[in-house]
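Here the complex is missing a single protein chain, while all its other protein chains stay put.
Each chain gets a letter, A, B and C, in the order it is written, and its residues are counted from 1.
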Amino acid sequence: MICNDRETLRVMVEEANKLTKHGKVADYIPALKTADRDALSIAVYEEGTCASAGDIQEKFTLQSISKVLSLALALMDNGEEEVFSRVGMEPTGDPFNSIIKLETHSPSKPLNPMINAGALSVTSMIHGGSVEERLGRLLTFIHELTGNPSISYNEEVAKSEYETADLNRALVYFMKQHGVINENSETLLELYTKQCAIEVNCEDLAKIGYVIANEGLHAESQRPVIPLHIARILKTFMVTCGMYNASGEFAIRVGIPAKSGVSGGIMASVPHRVGIGIYGPALDEKGNSVAGMQLLEVLSQRYDLSIF
Amino acid sequence: MICNDRETLRVMVEEANKLTKHGKVADYIPALKTADRDALSIAVYEEGTCASAGDIQEKFTLQSISKVLSLALALMDNGEEEVFSRVGMEPTGDPFNSIIKLETHSPSKPLNPMINAGALSVTSMIHGGSVEERLGRLLTFIHELTGNPSISYNEEVAKSEYETADLNRALVYFMKQHGVINENSETLLELYTKQCAIEVNCEDLAKIGYVIANEGLHAESQRPVIPLHIARILKTFMVTCGMYNASGEFAIRVGIPAKSGVSGGIMASVPHRVGIGIYGPALDEKGNSVAGMQLLEVLSQRYDLSIF
Amino acid sequence: MICNDRETLRVMVEEANKLTKHGKVADYIPALKTADRDALSIAVYEEGTCASAGDIQEKFTLQSISKVLSLALALMDNGEEEVFSRVGMEPTGDPFNSIIKLETHSPSKPLNPMINAGALSVTSMIHGGSVEERLGRLLTFIHELTGNPSISYNEEVAKSEYETADLNRALVYFMKQHGVINENSETLLELYTKQCAIEVNCEDLAKIGYVIANEGLHAESQRPVIPLHIARILKTFMVTCGMYNASGEFAIRVGIPAKSGVSGGIMASVPHRVGIGIYGPALDEKGNSVAGMQLLEVLSQRYDLSIF
Partner (left out) sequence: MICNDRETLRVMVEEANKLTKHGKVADYIPALKTADRDALSIAVYEEGTCASAGDIQEKFTLQSISKVLSLALALMDNGEEEVFSRVGMEPTGDPFNSIIKLETHSPSKPLNPMINAGALSVTSMIHGGSVEERLGRLLTFIHELTGNPSISYNEEVAKSEYETADLNRALVYFMKQHGVINENSETLLELYTKQCAIEVNCEDLAKIGYVIANEGLHAESQRPVIPLHIARILKTFMVTCGMYNASGEFAIRVGIPAKSGVSGGIMASVPHRVGIGIYGPALDEKGNSVAGMQLLEVLSQRYDLSIF
């Protein structure tokens, strides 16, 4: 399918690229401001990168896309029961960084792992004795998923986010007050901001998306890297809350489990079919890559990728 | 699959039936109080009712399940653009009858068509000159979907709900103030409460679920009764917000597009496969049939029905 | 004091009048749009109108100022215990027309009688068999307070507000759902909008303010028209929530119990001293008369009128 039709993919990217001028690069994290607004690249993975367009080797940070991977690891470390005792499963109509529901909901655990409060609770459940060890475990997991052992985090971005993380600190302390998070807040924020600053390229993302799409089996080895039931949980959250406050609309227009980040990345997983990695740093007002969203919508229509 | 294994289905129902004692029949609508708490029935439809258990001819009212059908009709009447200018596409973490987001969100349109505010906005878009004509069009649509021309509404339930609909009146007037709803409020509430009081049985529900599951094609005639893109929209909302505030958890545990109602009904649509109708009036604290949810979870696991 | 210094008052009004160009006349009620933005008048009452400036015979509608009078009557009709079982005593940081706290607070009674929800609950407690009788009782009460038997309501304004009262309808139905209001909603809204449309002039307002200021005693007859403890309750609400969301700032800057309305009226009561009536339809963004507020601040400073 997609892989036999590379010229079509090239044309689609060219078309979608026209939208970048309607978006703008994230500026609330200083280190992200310098991204090239008009960049757009995509990698589609079946078994081996089957198709791509744009500079798929360009590196960018995972940001919120990392929430899917920390959730996978926390679930493998702790089991469903423990994880979902400290983070909910329900989508929310509130912004990703909202604190309100922590006060109004009882119990006060965050609604889901894709909003910041929930992701912080999830990251605090990653096992390990030190930030280095825990981050190392997450990186090892990502190396395994991608087959790319060179993946690490961007120190400058991590530092920049750590220093401007006061809203996340507020979320952490609020949850500490209610017993949802028990560890030292600065330790957690250091781990969390490093996790968000992990750098990948489109090909890496496509490979991870592929594993999640294909029941957790590694593309080349066919070895299970993520247990089947966890791979399903990840796809479910990607559908119900993967695209910030536009998740519902994206599910209708595109219908593919996907997770975006403010760096402009999108990772998508078409169940039993392909993994997709996109990089397009021009964002719409909800924080999603404008051109990336458009590209996925066109792809979904042409190749009938919707799960619905 | 399911259809070749009727004994298994019977055993599953027997098992799930044990849960009814943990639920309770809805009592906020007077006419629903008299339901038999321990009832549980299921119909599975492929082409012809392929399997069933319990008294699948017992009638119950659609209640919130009707929101899926009024949405289908409103979309056919008005097109996506018009409909989604007056109701959003995003799931919400707030209760189904909450009014808060109407005040805090800008613009103040309801977040999605499955919460009461959104469903009222949708019903107000059903074309027709009078309540009778508009309700008649909805019933005709349901007759077509089910092949059952005897389906009508329960006057006693409709009257009872109309008389106790003050919270829905509050929602309607709030939306009138903001121009989301333009028609007379009592006309709308009459239509809406009659829509909620439409009476079906499990077999009817299974047949409607089947059409939605199968790209809008009628099971017997293979004629398109619902346009493909609308059938997809329906399934999407059933996943992201079909089971009240337990939609996220249901998507993870079961993974089947489904819509519940406080009468105890659940309609489910496994894409490209089967439609399911369940009746089990013992509800959990979120308003979903306890035994019905359990039955769907067991079915999903045994026959691998999850879309994720 | 003020009364011996009429020239000073005239100069103060002239100065304050310069602020009207920074305000704008209320436009959300059609019948109010035609007011003269630059009008400004004040009457100060001790025993006999002791001082005034501007056209103090110009009539305007009470709007929210009426909430003080309906509260007085409801308290005389029902007693404190009954009234405060259906409306709270606490100020709120939410807008006067907000519905949110009705959903989030438990029990769901409105926070105080000066926000719309609370005022509607209060008006529903005015005794009488029909709208005419109940409105008649309120008018008789006002005739008694002012000695002006010609005071009535403006039919055009009442009609205009009744027709655009959908937000108030939403509040009423929400409270009916929770048992806070028990009467027919249209009856209540007819009474409430007529109450808001009662027409007075500055002199009338000053006289009413005087009675409230002076322990409920009629200025001329020294007869108790309002029981002492009720006069105190009125002043308390005027301080804690009389000036919409600017009540706290007004208490600090001016320190006089006062109630404003969107018609541009302000009624003020300096305990044991004077009553003041002001009309200045140019409003600030919070709904208070810009020039009227300024005039009261200057008066308070010059004559040391603050209760604090």
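Going forward, a residue touches a chain if its C-beta (ideal position, glycine included) is under 8 Å from a C-beta of that chain, and two chains touch if they have at least 3 such contacts.
These numbers come from a predicted model, not from an experiment.
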{"item": "Omitted chain - touching chains that are shown", "value": "A, C"}
{"item": "Touch criterion as defined above, residue of C:2, C:19, C:99 or C:233 at the omitted chain", "value": "C:233"}
{"item": "Option touching the unshown chain, where A:85, A:130, A:177 or A:222 are the choices", "value": "A:177"}
{"item": "From C:89, C:131 or C:217, residue that would touch the chain that is not displayed", "value": "C:89"}
{"item": "In subunit C, positions touching the absent partner", "value": "88-94, 101, 105, 111-112, 232-233, 235-237, 239-241, 245-249, 251-252, 255, 257, 271, 306-308"}
{"item": "Those residues of subunit A which, in the complete complex, touch the missing chain", "value": "98-100, 103-104, 166-167, 169-174, 176-177, 185"}
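By our rule, only the chains that are shown with their structure count from here on.
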{"item": "Centre-of-Cα separation between subunit C and subunit B, whole angstrom", "value": "48"}
{"item": "Distance between the centres, which are taken as Cα means, of subunit B and subunit A, whole angstrom", "value": "32"}
{"item": "Per-residue multi-chain contacts in subunit C, two or more chains", "value": "104"}
